[in-house]
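Quick one: the structure is below, questions incoming.
Let's look at chain A:
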Amino acid sequence: MNRTVNVVRMQLVNRQTYIWVPLMVLAGSLVITLAIYALIRNAGAQDPLYGGGAQAPLWYFAVVGIQSLTLTFPFSQAMSVTRREFYLGTLLAAALTGAILSAVFVIGGFIENATDGWGMNGYFFYLPWIWEAGPLGAALFFFAVTMLFFVVGFWAATIYKRFGSVVLTSVLVGIAALLVLAMFIIGMLEAWGRVFGWIGAQGALGLGLWGLLFGAALAAISFVTLRRAVP
Partner candidate 1 sequence: MTSVIEVKNLTKRYHDTVAVDDVSFSIEKDTIYGLLGRNGAGKTTVMSILTAQNFATRGDVRVFGEHPYENARVLSRMCFVRESQKYPDDATPRHAFETARLFFPNWDQEFAERLIDDFQLPVKRRIKKLSRGQLSAVGVIIGLASRAEVTFFDEPYLGLDAVARQIFYDRLLEDYAEHPRTVILSSHLIDEVSNLIEKVLVIDRGRIIMDEDTDAVRDRATNIVGDSAAVDAFVAGREVIHRESLGHVSSATVLGALSAAERESLAAAGLDVAPVSLQQLIVRLTQHASGSAAGGAASGSSSSTADIDEGALR
Partner candidate 2 sequence: MIEEGRPLYVQIAESVGDAIVDGSLAEESQAPSTNELAAFYRINPATAAKGIAMLVDRGVLYKRRGIGMFVATGAREMLLAERRTAFAENFIEPLMNEARKLGLSADDLTRLIRERAAELPSNSTQTTTEGTLR
């Protein structure tokens, strides 16, 4: 257990990667969003403004997920760490930083509420449908989405490491094909209304839980793949 904790420390040895850069990406996105809101307010629009800029650090986190495998995994092998210790420790490190990001989101949401949208009625963190179930629901949602992005990157990288780029591309193409097929079938059955209805009914909390489930499934597949991966 000690060695797994040390893997967390190993991942965080370079604090930039896991902590500072995501926060900087978030801060940058926030600043740009607020600047745009200010411009829009100046132009006279009155309605509340909601932006999607908060997703910016998520894409970076997917890259972190990829690199945690392509670069840190080989190094962990040189450090005589087992694949299980590496896997658990890395997910733990991701969860830690995911929790930090979620906390930042929730605090940001509180600030936005308190300041009526930065005094501009413009919202970056506080998107109503996410906050329907309250701050805890929002925190869970943010955490789930963050972890999901990380795990997708991690999962894709394990497939790449174990089977190579051809297999990875095939898998991704295969998944895309399945999605297109699913959309086609839904369209055929004219069931889009039901699909969207169901999604809406889940709410942010429900979607967050589905996200965690899906993330857990990908994580499990990653572990099985990692067990025979060569650094």
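Everything below uses one rule, namely that a residue touches a chain if its C-beta (ideal position, glycine included) is under 8 Å from a C-beta of that chain, and two chains touch if they have at least 3 such contacts; residues count from 1.
Behind the choice of candidates: all candidates are chains of the complex that A comes from, given by their letters.
None of the values given here were measured: they were computed from a predicted structure.
One candidate from 1 or 2 touches chain A in this complex, that being 1. By the touch criterion given at the top, residues 3, 6, 9-10, 13-14, 16-17, 67, 70-72, 74-75, 77-85, 227-228, 230-231 of chain A touch candidate 1 in their complex.
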